[in-house]
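The complex is shown incomplete by one protein chain, all other protein chains being positioned as in the whole.
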Amino acid sequence: LAACGSGGPATSAGGGGAKEVTVFAAASLTGTFTELGKAFEAAHPGTTVRFNFGSSATLAQQIVQGAPADVFAAASPATMKTVTDASLASAPVTFARNTLQIAVPAGNPARVDELKDLADPRVKVALCAEQVPCGAAAAKALAAAGLKITPVTLEQDVKATLTKVQLGEADAALVYKTDVIAAAGKVEGIDFPEAGQAVNDYPIAALAKAPAGGAAKEFVDLVLSQQGRGVLTKAGFEAAPR
Amino acid sequence: MTLDARLIVNRPAFTLDIALEVAPGEVVALLGPNGAGKTTALRALAGLTALSGGHIALDGRPLHTRPADQRPVGMVFQDYLLFPHLSALDNVAFGPRCRGASRSEARRTAAALLERVGLAAHATAKPRRLSGGQAQRVALARALAVEPRLLLLDEPLAALDAHTRLEIRSGLRRHLADFDGATVLVTHDPLDAMVLADRLIVVENGAIVQQGAPAEVARRPRTDYVARLVGLNLYRGLGDGARIKVGELAFSTIEQLDGPAFVAFSPAAVALYRTRPDGSPRNLWQAVIDGIERHGDNVRVHLDGPVAAFVDITPAALADLDLTPGQRIWASVKATETHAYPA
Amino acid sequence: MTLDARLIVNRPAFTLDIALEVAPGEVVALLGPNGAGKTTALRALAGLTALSGGHIALDGRPLHTRPADQRPVGMVFQDYLLFPHLSALDNVAFGPRCRGASRSEARRTAAALLERVGLAAHATAKPRRLSGGQAQRVALARALAVEPRLLLLDEPLAALDAHTRLEIRSGLRRHLADFDGATVLVTHDPLDAMVLADRLIVVENGAIVQQGAPAEVARRPRTDYVARLVGLNLYRGLGDGARIKVGELAFSTIEQLDGPAFVAFSPAAVALYRTRPDGSPRNLWQAVIDGIERHGDNVRVHLDGPVAAFVDITPAALADLDLTPGQRIWASVKATETHAYPA
Amino acid sequence: MSAAPDRRLAGRPPWVLVVPALLGLAFLVLPLAGLLIRAPWPTLPARLAEPQVLEALRLSLVTATIATAVCLVLGVPLAWMLARVDLPGRRLVRALVTVPLVLPPVVGGVALLLVLGRRGLIGQWLESAFGVTLPFTTAGVVVAEAFVAMPFLVISVEGALRAADRRYEEAAATLGASRWTVFRRVTLPLVAPGVMAGAVLCWARALGEFGATITFAGNFPGTTRTMPLAVYLALETEPEAAIVLSLVLLAVSVIILAGLRDRWVTSP
Partner (left out) sequence: MSAAPDRRLAGRPPWVLVVPALLGLAFLVLPLAGLLIRAPWPTLPARLAEPQVLEALRLSLVTATIATAVCLVLGVPLAWMLARVDLPGRRLVRALVTVPLVLPPVVGGVALLLVLGRRGLIGQWLESAFGVTLPFTTAGVVVAEAFVAMPFLVISVEGALRAADRRYEEAAATLGASRWTVFRRVTLPLVAPGVMAGAVLCWARALGEFGATITFAGNFPGTTRTMPLAVYLALETEPEAAIVLSLVLLAVSVIILAGLRDRWVTSP
């Protein structure tokens, strides 16, 4: 059961003692997880970490369809639920949280200062679609603020939303703090109090049928370790409560 | 009989229904105007068009039930259809290869055939580099390479200029004489048919209207089409001893005929007179000049009147008579110059 | 002169260089074998192929500097190229529309022209519904509809069968006679050229090899090509009084010529003998039979020997003489049957 | 002229061709079967009745059709230039035409933003001069779809133009037709089937366009949310809904194409 077929996919544990850990991670984790992967490899000589970055929903689909993954790090509890519902993982742990910020183009041309400025019909606001985690979070935050705003677009993911601000198409957007930090210099981030009520949790789990077995668990442990937290906070994530 | 066929092809606006028998070594020409069904008949023989009815038997075995690639038939298409991507040699070797010969065997056969049609020097040339006459000979070699029992040629000379045509025609004649299967040749050039065929079958509108030896057909045309083809005036009338009534005219002839009959005479046999002549010619009528055109060294005058006729006269005669279109004139033909036969 | 042109077109493997003068109302036929450059010359006149040199003047004004759509030229293409998506009427109306006529005006012009070529009844038919002859007449009407000063026809009869051809040829003859501009006609059928043209220009390999009135060209061919076309045996030799030396033979002629000269005679003028005859014919030579083919009602014998020659004899004579290919035979021509002229 | 060959006599199609052909067909069609099996049939009617579905479908059909029209207006002349005018560097131009084909659509969308966005090279000027902004509008959807789909039209039409018999154009020129008249009254009618086939490819591609559209025009119900966008978002939360939407899109396009294609492909 553990090793999945001789002609199996490239991610299966290689022969000759070298081990492989296959991590399916949300695209927003590209930077941080790549760094953590290097750390893991350094700590476990002979083991390589292979990442499959993509949309959390796609990754969940792939896992349900039998993808040979060891670890799944999702950008929302909902997508993780797809996997746990299929009994492919149990006991996911939240390893990071991401809070929203208002992102405005460098120089803030529309003079946005706080959340309610977004209700001004002259301000073009980009939001994530409610189907994706950042959109769900934004909806929660707006509801908490009692604001009803009409965005010009509901983007497929947070990067697309940010691109709109970066290129000046939108005057403001609600995106994650991590994204604002990553795009430092091109966008400015504005904190707002209601963000606290719309925190997005990132769950991680070693998968039940993980071909890499114990190594999967070890990777999850690394993410949850102090070292992991350090990398994540540096990128703007909030550490998950212990 | 090598070939014994009854070809029936029904199309929305056209029906072909002809019977065809060809002896071994015989060359039969299908002659007819555009749209008569000549190509359709050949395609039916080759298996490229389905029969609606009838049968085809070759050497006593039924052919019409087999698909095209399993008929022992060679076909030369009107514009040759040499495969543009193959050399002359490979074009000719194509058939033997398909019929199971090894590559070298097929090439040997092909080289021998190209030699026979005098094109050994052009074996490696691609079709686009061949002149029309050369292409025609390659097409013939290609068709012969499969050792067919039935050879079909669709207007094999139509694409050639008058000069090349003369040469290629006699070459073709020689090759056909060497071939011991049945040959069916389609053409609308009477000269090609006369030179190449042992027997003519004239098809009009999907049906046979006349057949026979070339000289016989040329001498005794039975339809306007054939008459024009061989350059005769032809009328159909009612024989009554040595006279044949055609409309209001009665032609005197030397033949004695009763009942429906044809009378034919050459345009050169007609004499024209400005006033009613008083001489021996027995066949005399008044006509109106419909048109005048040069015709070789002579002048051809079109006559309207009780019968339409062509008349060939010399330019000198034209000048003497001072003919102009619309003018009334007398025309006569000696009875000895007419040729009458039963319809 | 309506048309005065010197056409030079250089191609990698071919050069056309001909001078052309056509008077108003005159019809000039360009005659020549495949690839001679006839079509190239017409295309150059129409502006579809660029001149490499030379000039074209029509009614005294230079034409070669103008693009095709601004030349007062009408062209009938070999396969007519009627626009398949337009009715016969709209095909004819196309030119006048392009030259600025209103829609109704153009249609009136077109209807009148269709009437003139006898196709008023087919005005609404699409080209695919027209027979070859009808299509040819529509193409002619379309070319005439722009009131050209120069009419160009590329093999206008080549696509027709022998039957239709006769009729259409005389119709075309009539229409060309009515046209007062210059006409250049390309053909490789000598009969078409004889019937339709006032003057023939024979082009071979991009250059003019002979020109003159049809009868003149037919009587005095100057190249093998022309001789074959008109059905004559032709030799070039050296005149010396009433004798012309051709290789080892010396032909006696009635004309007195000195220096380079041609001698021509008809295949029918040659008599064949199994043994050396002892008679009046002055021109006698021994030859080998190269081939025998039927030729109309007669038989054509190809001779090889000191000169190559065609001989036409009757089938009866063939039977009497019992000729077979490869046989040695004596051939003779009476001096009165030969025709000699300076080369 | 050539008679249509009669297939009854032509012999059975050879297995060596039929087998790969059927494999190919299966390869293209089986995934559709996968979708059909997974489709939540019981809830299908309810899902289809949702107004957003109809809205997205309507928007998709309208924008794909307008985008095809835009491609025809700009692409047919471009194809004509490539086929008929002796351009220097024609090979390079033709290769450049395929750029939107190779560019990942999302990058295509970014590139469009860089040029036609509010701060873009041309978009800037469009806004200040005409007050026109394309992103986040239905017009933006059309632009994105046209950008991605136009290469198909241009390449198909260029092929048709090269295959067309140039001699009809020459005949028209001798009748006094200018190049424009020749194009309008002779060339275009003659290559109409090729143009139609190109338009079909173009329309189908525009209908399925996702990446460039969402990147350049965004995603707002009623103005810019076409079916593929709706499908993508549904995929995030409810894969079944995504399958239903995809099937609707496919059904509509197959019905439209099956109704139209044969006439175009078979006319000579």
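All chains are identified by letter, namely A, B, C and D, in their written order; residue positions are counted from 1 within each chain.
Following the convention adopted for this analysis, a residue touches a chain if its C-beta (ideal position, glycine included) is under 8 Å from a C-beta of that chain, and two chains touch if they have at least 3 such contacts.
Worth saying up front: this structure is predicted, and the values here are computed from it rather than measured.
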| item | value |
| --- | --- |
| From C:Leu7, C:Leu30, C:Leu48 or C:Leu153, residue that would touch the chain that is not displayed | C:Leu48 |
| Touching the absent chain when the full complex is considered, from D:Ala146, D:Leu175, D:Ala199 or D:Ala217 | D:Ala146 |
| Among D:Ala46, D:Val99 or D:Val132, residue touching the chain not depicted | D:Val99 |
| Residue numbers in subunit D that touch the chain omitted from display | 2, 5, 7, 10-14, 16-21, 23-25, 27-35, 37-38, 73-75, 77-78, 80-81, 84-86, 90-108, 110-116, 120-122, 146-147, 150-152, 154-156, 158-159, 162-163, 165-167, 169-170, 173, 178-180, 183, 194, 197, 200-201, 204-205, 207-208, 210-211, 227-228, 231-232, 235, 239, 242-243, 246, 249-250, 253-255, 257-259, 261-262, 265-266 |
| Touch residues of subunit B, complete complex, unshown partner | 46-48, 67-71, 73-75, 77, 81, 83-85, 94-95, 98-99, 142-143, 145-146 |
| Touching residues on subunit A - with respect to the absent chain | 4-11, 27-28, 30-31, 50-54, 58, 61-62, 64-68, 159, 163, 166, 182 |
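What we mean here is this: only the chains that are shown with their structure count from here on.
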| item | value |
| --- | --- |
| Chain centre separation in whole Å, for subunit B relative to subunit A (CA means) | 86 |
| Whole-Å separation of chain centres (CA-atom averages), subunit B against subunit D | 54 |
| Where subunit A and subunit D are represented by their mean Cα positions, the distance between them in whole Å | 35 |
| Set of subunit B residues in contact with two or more other chains | none |
| Junction residues of subunit D, two or more chains touched | none |
